[in-house]
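Only one protein chain is missing from this complex, and each of the others stays in its spot.
And now, subunit A:
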Amino acid sequence: MMRNGIMDILARSAATGEIDYLGRADRGAWTTARKAVHARHAQTKIKTCRSNDHRSGASVTEADAPVAGAPPRSQDPERMTTLLLRLKENQDETVFAELFHFFAPRVKSYMRKLGAPEDQAEELAQESMAMVWRKIHLFDAERAGASTWIFSIARNLRIDAFRRQRRPEVLMNDPTLVPDGPESPEREMDRGQQAAAVRAALATLPAEQARIVHLSFFEDKPHAVIAEQLGIPLGTVKSRMRLAFQRFRKALGEPES
């Protein structure tokens, strides 16, 4: 079954740009612009996500989900980081509940989009949040913001659950670790600001490249499998992805306008 996913977009040339899947309207979900395009956008979502729903048996499409309108307070990344720091200081169930209400439904959606059936996605979302509690002593706001840290926990749980594999990782206490140099001003950036900068950089990408970036995180296929299924050279798949990620990086390095 050919899905309307990263396969399609990589198969096309980079210039067609027909579906604004992760277009400005979606990224600016919390702005008034969101409302103006909501109807058109919802249609697109239903079209692109139908096969996912079919596969997972989920009853909620993205278009149905309550994301329109003003953001709840908890969507502020700095607040999420503050909550994690409070949880680290004192394991408080009220603080945990607020984190849970924001992150657990999104982690579940992440798992489902990557192919987990409804029950497994629910289970993995709950496990991810239990892991947040259990690993909270390791949370380091200097190194990662709340969303980055929780994403990495969810990703690793997914790899373990889907593939029974490990994800070898850099360890900060490794005696062979070559430390960061004094340069690299990006890393000096406040981690709350980093999320905002990432969002701004995404917003500058053409729709097609934004979609490649987006689907790279939501479609778990090796590049070689993509190339084989599309019947296009592996090098072409890679170079299209490379262009998208280079452009994202370039946008991230530029001052916010």
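Rule of thumb we're sticking to: a residue touches a chain if its C-beta (ideal position, glycine included) is under 8 Å from a C-beta of that chain, and two chains touch if they have at least 3 such contacts; residues count from 1.
The rule is simple: contacts and distances are computed from a predicted model.
Q: Tell me the UniProt name of the left-out chain, picking from "Peptide/nickel transport system permease protein", "Type-4 uracil-DNA glycosylase", "ChrR-like anti-ECFsigma factor" or "1,2-phenylacetyl-CoA epoxidase subunit B".
A: "ChrR-like anti-ECFsigma factor"
Q: Name every residue on subunit A in touch with the hidden partner chain.
A: These residues touch the chain not displayed: 26-27, 29, 58-60, 62, 65-67, 75, 77, 93, 96-97, 100-101, 104-110, 112-113, 121-122, 125-127, 129-131, 133-135, 138, 140, 143-160, 165-181, 184, 186-187, 194-195, 198-199, 202, 213-214, 216-218, 220-224, 234-235, 238, 241-242, 245-246, 248-249, 252.
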